[in-house]
Structure formats: C-alpha cells, structure tokens
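Questions regarding the structure given below will be posed in turn.
Every protein chain of the complex appears in place save one, which is left out.
The letters A, B and C name the chains in turn, as written, and every chain counts its residues from 1.
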Amino acid sequence: MRFAFTDDQVAFRDAVRDLLAKECPPEVVRAAWPEGEVPGGAKPGEGARADADRLDAVWRALADMGVLGIAVAEEHGGLGMDELNWVLIAEETGYAALPHPFVETVCVAAPLLGRADLADGSATATVQPGRDEPVPWASADVLLAIDRDAWTLTVHDEWEADAVASVDGARQLASVRASGGEEVGGAALAFDRGALGTAAQLVGLGRRMLDLTVAYVVERKQFGVQIGSFQAVKHHLADAALDLTFAAPAVHRAAWSLATASPDASRDVSMAKAMASDAAHRAGRAALQCHGAIGYTVEYDLHLYVERAAALSRAWGTAAWHRGRVGRALEI
Amino acid sequence: MRFAFTDDQVAFRDAVRDLLAKECPPEVVRAAWPEGEVPGGAKPGEGARADADRLDAVWRALADMGVLGIAVAEEHGGLGMDELNWVLIAEETGYAALPHPFVETVCVAAPLLGRADLADGSATATVQPGRDEPVPWASADVLLAIDRDAWTLTVHDEWEADAVASVDGARQLASVRASGGEEVGGAALAFDRGALGTAAQLVGLGRRMLDLTVAYVVERKQFGVQIGSFQAVKHHLADAALDLTFAAPAVHRAAWSLATASPDASRDVSMAKAMASDAAHRAGRAALQCHGAIGYTVEYDLHLYVERAAALSRAWGTAAWHRGRVGRALEI
Amino acid sequence: MDLEWSSDERRFRDEARTWLEAHLAEWKAGHDGDLSGDTRDGFARHLVWEQMLFADRWAVVSWPEAFGGRDASLWEWLIFEEEYYRAGAPQRVTQNGIFLLAPTVFEFGTPEQQAHILPRMAAADDQWCQGWSEPNAGSDLASLTSRARRVDGGWVLDGQKTWTTRGAFCTHLFGLFRTDPESERHKGLTYLLVALDTPGVTVRGFGRLDGDEGFAEVFFDEAFLPDDALPGGVVLGGEGQGWSVAMATTSSERGLTLRSPGRFMAATARLIELYRSAPDDPLLRDRVTRAWMKAEAYRLQTLQTVTGTVEGRPAGAETSLVKIWWSELDVELHEVALDLLGADAEATGPWSKGWQFSLSGPIYAGTNEIQRNIAAERLLGLPRR
Partner (left out) sequence: MDLEWSSDERRFRDEARTWLEAHLAEWKAGHDGDLSGDTRDGFARHLVWEQMLFADRWAVVSWPEAFGGRDASLWEWLIFEEEYYRAGAPQRVTQNGIFLLAPTVFEFGTPEQQAHILPRMAAADDQWCQGWSEPNAGSDLASLTSRARRVDGGWVLDGQKTWTTRGAFCTHLFGLFRTDPESERHKGLTYLLVALDTPGVTVRGFGRLDGDEGFAEVFFDEAFLPDDALPGGVVLGGEGQGWSVAMATTSSERGLTLRSPGRFMAATARLIELYRSAPDDPLLRDRVTRAWMKAEAYRLQTLQTVTGTVEGRPAGAETSLVKIWWSELDVELHEVALDLLGADAEATGPWSKGWQFSLSGPIYAGTNEIQRNIAAERLLGLPRR
C-alpha cells in the first residue's frame, strides 16, 4: 500500500508546472479568445493583453518536452505511459487553463490511435464525449465521436463544424456533423480517460482560482483591514480548499484504477469527475464572491479560469450523471 | 390585496403567546418527558427541573381561553373559525413546544368531528398521518387514521398502542394497531390541515431556537469577546433568520388557501410544510452549532425544541415528499 | 387577509399586458435577435424602447403624473412589473436613474431640481449612471477619496470612480465626493450630479464577465462643475450631507424597488418550460420545484412588505435578508437551468448569460456577507464587535 506518486512522476509534473507558468500565463489564454466583438457585445481590453504569438509556442514546448506523447506507444514515438503518469500533468494544464486540446489529444486519442503526429505536436485531436454534444477545439485534425448510450466510438478525419459561442472563448466550441468515419473499439475506456483528464483539470482550475483569490484577499483592504482577515472570507476559502483536498485523492485513485484495469475503474472515474466538478464549482463561486466586483470583469484574470471550470464541470457528463453511475456500481 | 392578519387575529395570537410564555415554560415541556431511565440511558436532571403539576394546567388554560374550540362549529360550543384564525396560534404552540396534541385535536379533529368535548378540553384526538406511521400523543381519546395513498380517513375510538421511544420524549409516540372504526370523508382536507398546523409549529420552533441562541451568544464570551460578535456566528444565525423569514409567508398563505378553498390549497400546504421543515432544520443546526457543548446537554433547554423540530420536520410528510406534491401541481 | 386582486387592479393588468404585447412586438421587429442593453449599439436601441414606454406613460408608473408617471399604487407597480417580465420585455437601461437616483431626488431635491431632472430621466433624455465605487472603496463606501474642491461658481472634481454600470453610454453621473479635505469616513461628503460631458471628465468602458461592456471607469481631472450646470444646482441634499443622502438611496436600492418578484416569477416559469422540454429527471425536478418555491416565497414576502408599507409599517432591517434571498435565488435558478442543459450549457445563450449576470447579485448593492452582518446586528441584535 502506497498512496503517493513516484519521485519521477512528481518531477515530471514539476517540470510541466514550471513550463506552463512561463509559457502559459493569462495573456496566452486570452490569445485563444476571439478578437473584438462576441455575440454578447464587446471584449475591450482582451486584445491589448493577449499574446497571440505564444499561443502555438506553448503546445510546441509541451511536444518538445515529450508531454504530448506521454501516452503514445513507444513504437509510435511516445513514452508509452499510463494514466498515473499523466494525471498530475493534466492537473497542471487545468491550473494554467491551457487553451489546447490536452485531454482530447494526449489522454484520449493518443493511447487509442497510436499516431506519431499526435505525439510530436503536428496534429491534434478532439472528442465529442456524447451524442449531439458540442465539441471543443474545432480546428483539430481528428474527431473521436463517442456515443455514451451505445458505447461506440467513431473516428472522423473530416467533419463539418459550425462555431458555437462558448462561455469560455478559448474553447473554440462547435456543433459538428460527421458521417462515415471508422468505428473502433474502446469507447468506454476512452470516455473514462477523458473524464479522468477533465476531472484532473478541474482540480487544477480549482487550485488556480483559490490561489488567485488568496493573493487578492491578502492584498486588498476594505474597512481598514485586509479582506482576508474577515471570518466570512476565511470560511469561503477554507470550504473551497476542503472540497479540493478531498477531490484530489479521488482523482488520483481513479488514475490508479485505470492504470491497473481495476474492475471498479469506471466507478472510480465517475466519483472523481463528480467530486472534481463540484469542488471546482464551489471554488469558483468562492473566488468570485471574495473578489467582489473586480472578479466580474474581463480585464482581471479570474474569469479565464471561472469560465473554463464552468464549461468542464458539465462536459464529459455532469456531476449528477456521474453520481448516477457510481450509484449503479454500488447496486443501489 | 392585503397580505396581513386582522387586528383581532393578531390580538388573539398575542394573548395565546402570553399565556404560553407563562404556563408553558421549558419545565412544563420537561414534565411530559418520561421519568428517569430511557432506553439509551439515564436522564439525570430532568426530574428536578420538571413541573408535572402544570402539564395539564396549560391545556385547561387553553380550553378556558376558547383556543381548543377555535375550529369547532359554534353549534358544538366552538368559535367556528377557519385556518387563518388558528395558524398564528399553531405557530405559538410550536414556539412553546406545547406537549399536547394541539394540531391533531384543534386543527384536524375538531373541525372534522364537531365534538364539544374536543372544544372544552375534556377529550383529545390524535392522528396517524400515513399508513403504518407512528402515532404521537398515544393517550388521546380518539384516533384519526389517514391513508395518504388511498386518501381515506378512519375514526377509531379504540385501538392498541405500543409505546415507542421518540427522540422527543414529550411526544408519547406509539405504534398502533386499530381495526374497524368509522370511515369518514375529508381525508385530504384533514391531512392538509394537519400539515399546515405542523408547518406553523415548525416556524414557531425555528423562532424559539433562534431566540434562545441569540440570547446565548450575546451573553457568552470566548476569546475575550461575546461569541455573537464573530462573523461566523452572525452568518449562521442570519441564515436561520433568512429561511424563517421566507417560510412564514408561505405558511400564512397556505392558511388563506385552505380558508378560501383555493384549488391550489394542497400545493400551497405542501410548499409551506417543505419550507418550514427545512427552515426549522437549519435553525436547529445553527442553534446547536452556535451553542457549542452546552446545547448538547439535556440540562439546557435547547434540546427540547431541537428534538421536537426533528420529529415534526419528518412527520406529516418529509420536505421531499411535499416538494414532490408541489412538482406534480406544477405539472413537471 | 385577501390575496385576490380587485377588479380595478385586474383591469390595470389587462391594460399593461395588452400594451406590452403590442409594443414589444413592434420594438423587437426593429432589430435582430436578443440584444444586450449593455453594449453601445444595444443601449441606443434600448433607448427607443424607453421612449416608447414614456410616450404611453409606462416608464415610471408609480411616479406623479406631473413627472411622467401615472400615480400608480405600489400594488399596481407590482402588477406592472409582473407583466413586464412575463412579457419578456427588455432590461431597463435607465434603471439606475429611476430606481437609485429618483427616490433621492424625490426626498432631497428642490422643486426646481425635481422639475428638471425627473421628467428628463423618465423620458430617457438624460441617462444616469451611479458613481459610488472607487478602486479602493467597494463595499467600504465611506473610504472613498474622489474629491470636489469649492471654487468660485462651482466645484473642481478630481479622482476616479469605477464599476459604473453602463457608464460608457450614459449622459450623467450621480455620486459622492469628498468636499471637506480634512474629513474622514462618513463625514465631509457631498452628493453631486455631474454631466459626463463636463470638460475634464473621461469615461472608459470595460468588459464584464458576461461579455458585455457593462462597466466603466470615470476619471475626474481638474474638472470644473459649474453650480448652474443643472437647474436647481448640482448638489443634492446640501453640502457635507452626502452620506445620509446616499444611504437613503442605498436603502431603496436594497429594497423592493430594485428587484420586483415579477422578474423571478418569469424566470422560474421559463425554467419550468425548460424542464418540460427535457427528459424527465427526478433530481432536476426537485431542484426546479425548490427554485419555484423560493420565487413564490419571494413574491409572498413582497406582498407582505407592500401591505405593511401601504398601511404605514415600512420594512426595516429585513431588507438585508430580502437582498440575500433574491440574489441567491437568482444564481440557484440559473444553475439548475445549466445543469438541465448539461454539456450544452457551455454554449452562450440566455441561460448562460443570465447565470453570469446572476453571479453579480451576491456582490453588488452590498455583498451578501455585509447583508448577513447587518441582519445579524440590526435584526437579531448581535454585537457589532
């Protein structure tokens, strides 16, 4: 019995963390948002603070580090590693709100398709996690369409995509129509990997929102004192930390269950996704509330993470959907 | 449009409030609890603080004031008044945790059976609000058994009762077996009146727990200050007040709906019971938490109200059961 | 107790409903799709709607006829609001003037000020934004530092306001300025009325979470505000009296006038429609039912409050609880809708936009943390510390 990651896994995580801190600051996330007008109105200030040149660079840097191929088989140029080796990295991509299809490409498509171009960063994949659901990262090269009722998975190289405005402008959401394609096996495993990667990102997002808020309430004064000294603020943030502290082990365990092909893997993934969705949601609410009006503006960075968390908490199955799957596994 | 009670209704409420403050203090509620040992262990301190002589006196005083016959037809010696005239009084009996079958006798049985002995206090009634449910006030003279599936109501003058220990020792809970009896009409209306009276009592109980707690946290010091000055304590109690403030109008409206035979009466009663159950529950949790260890002892009075609220919040249909009925009325 | 409307009130409702249906259709025919009033183009289009309301005296029903209203009772006001939201009529881009400034003008304005300001506000000729918050004075309003220096024939303004909703599109700003430089906290403040085209005043709009340019920063750089910029003068309620004048406004902001039950009744009605259009789900049904009950309880509590107001028992500290209730209900009902939509909730739409907007409710007009403090201290009597 040992519930901890190896030193190598932690070191790889730390390296990715450092890379993303440097290469994927908020202005890179902003660069993925559409310029100028969005359907709801103007986005002033976005353009000025966005750094478009670096948007592709971060993905290339991840490729160079070997991160993109972590789950690609070695014969296709990857590292051939399992979920335990990428779950912490997925968490970091959530912390950074990485505006690229990490979960879809690295966690789902790469181990399934075994394509070298996914490992070296020259191609990306996206996933439709359920029939008729919207698809993010619409400019990807390959689409995996999962049917969560029939548990089938179809690989499409071509499809039609109509852009859909997302609450998270970086996600490049689309409504897709695809016909033909190649049906391959492993739909349930692919879905579980995607849900796990998304759960890990939600934990990372929750931590980012909590960190931003802690920094803000220590800095900001009202009524002559730091607002972080108010008990109500302390308790909001302690509650956010509470849920994240207990969601994270659930996510890590789910990675172990997938890596060891445990018969409980789907249950464990669903527990992870349900808890991570709720924890990120609570962290987002606490973050906004403790920031006050500034958190509600697009000039401040918080919204980049709040909107991502809102999107991911309902993508790959809502918390309630996943609890339903846990309940069935418990035979209740 | 006028959402307020008449001066007469308020004056009657005030008179009952004064009477109960004098005649039904905690030591009278304690007197209704069983002496000495209960299945879980000893109840030391109960006996010493109970005032058994006054237990019957409070019921007689209510009879003398005309309260017990408020809903009995005038030809049977009552006041022949409707739900709007007793709902505030039911609230006061909750505030006092009156250890007598007020809802069952005054709100449910009296208008249905039209018996003079219920109005003058010489007889009491109890109700089984659903098939196989436990019955409080087991020493009552008449039992109305309601079947909430078939919506029938059977009046029993004789039945067998096996005492069941209740979390609220004053309730005289029993498991009953009754055969025969007389089936009468009006089961749904009788149930709605009982649920309304119980909802009103829950609002009163919530207010009592809140009042006790406010008094305690103003008095009690920790860390050199009144504990009521801590923001966490303030917010617990503000939340309790919040739910009570919005549950009360729902209860009062349900009384109007019943009194005017509104087609929405059952929906409105269910909304009232659901909200009052949740509000009293939240008030009880806040009260216990803000009291700390002393609220957890039987020597302190709080438990008398917490236990009653726990019993009533699930009697006459749980909050979820009532929300289900509201949802059906909304056709969802 | 009588929870039925009189025949006069029912007639008033019918009249409002008929007018709204016809004129909304007309207004909506003039542009494509849903339009936010918090963008420059949308704001202009909303002013057309405001002018239609004013032309038929629906802009400010509860105001005296002399100022453009109908002298409607509070009950009629409630009915109008119910019908307004029921019809799906647009947000009132003039609301900060009508609901925040106007009550103060009624209470503290001179007859000359009232006669000038109120009809132009009702007609949307002038559009007022609020200038309360500053970069370092949000919830702690008394710490503001924007100042007005008395000079011959007027005031010289310096400093910065922020979070002024729709400030980039409005014509006028009302707000507090420190007129006694030696003063601290609540003292030495004056309530000033400032045209935004005053030289030395700069407005910069910026974006809100929901994607609209709904906020603005307003900079005052040695801006000279002449005493006669407005008939009756630019000071509301007397020099140095700003705090008590503003607090009167703040309390109207927190009470009935800001959030009529009609808005939440209409939103829960739409939520119920949304539920009916989706596959049956007992968990979501329970949450929809809860949201409906809370909106209904809000309506009932408002009826109780209006009864008290009409009968001379005005609402007290429980207005803090009212603010908590509607703002948390608003978030809750939108979150239920998003959970109903599931993966589709991510797409921008009325529910996701409404959710983003709802998140501001627990923050503005006094955070819910402060409201809970107020309720505990003033309603329950807990010590201030």
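One rule holds for everything that comes next: a residue touches a chain if its C-beta (ideal position, glycine included) is under 8 Å from a C-beta of that chain, and two chains touch if they have at least 3 such contacts.
Note that the coordinates shown come from a computational prediction; the quantities given were computed from them, not determined experimentally.
Engineer: I'd like to know which visible chains would be in contact with the absent chain if the whole complex were considered.
Structural biologist: A, B, C
Engineer: Considering the whole complex, which of C:111, C:181 or C:282 touches the chain not shown?
Structural biologist: For the chain that is not drawn, the touching residue is C:282.
Engineer: Just one of A:275, A:288 or A:304 touches the chain that is missing; which is it?
Structural biologist: Looking across A:275, A:288 or A:304, the contact with the absent chain belongs to A:275.
Engineer: For review purposes, identify every residue of chain C that touches the missing chain, sorted by number.
Structural biologist: Touching the chain left out of view, chain C contributes residues 282-283, 286.
Engineer: Go through chain B and note every residue touching the omitted chain.
Structural biologist: Residues 38-46, 129-130, 133-134, 164-168, 171, 173, 221-224, 230, 232-233, 285, 288-289, 292-293, 295-299, 303, 306-307, 310-311, 314-315, 318, 320-321 of chain B touch the chain absent from view.
Engineer: Can you name the residues of chain A that touch the chain not displayed here?
Structural biologist: So the residues of chain A touching the missing chain come out as 1-6, 84, 210, 214, 217-218, 225-226, 228-229, 231, 233-235, 237-239, 241-242, 245-247, 249-250, 252-253, 256, 271, 274-275, 320, 323-324, 326-327, 330-332.
The rule is simple: only the chains that are shown with their structure count from here on.
Engineer: Need the most distant chain from chain C, centre defined as the mean of C-alpha atoms.
Structural biologist: It is B.
Engineer: Between chain B and chain C, what's the gap in Å when you average each chain's C-alpha atoms?
Structural biologist: The answer is 41 Å.
Engineer: Of all residues in chain A, which are in touch with two or more distinct other chains?
Structural biologist: Chain A, residues with two or more chain partners: 230, 232.
Engineer: Please list all residues of chain C that touch 2 or more other chains.
Structural biologist: Only 369, 372 qualify.
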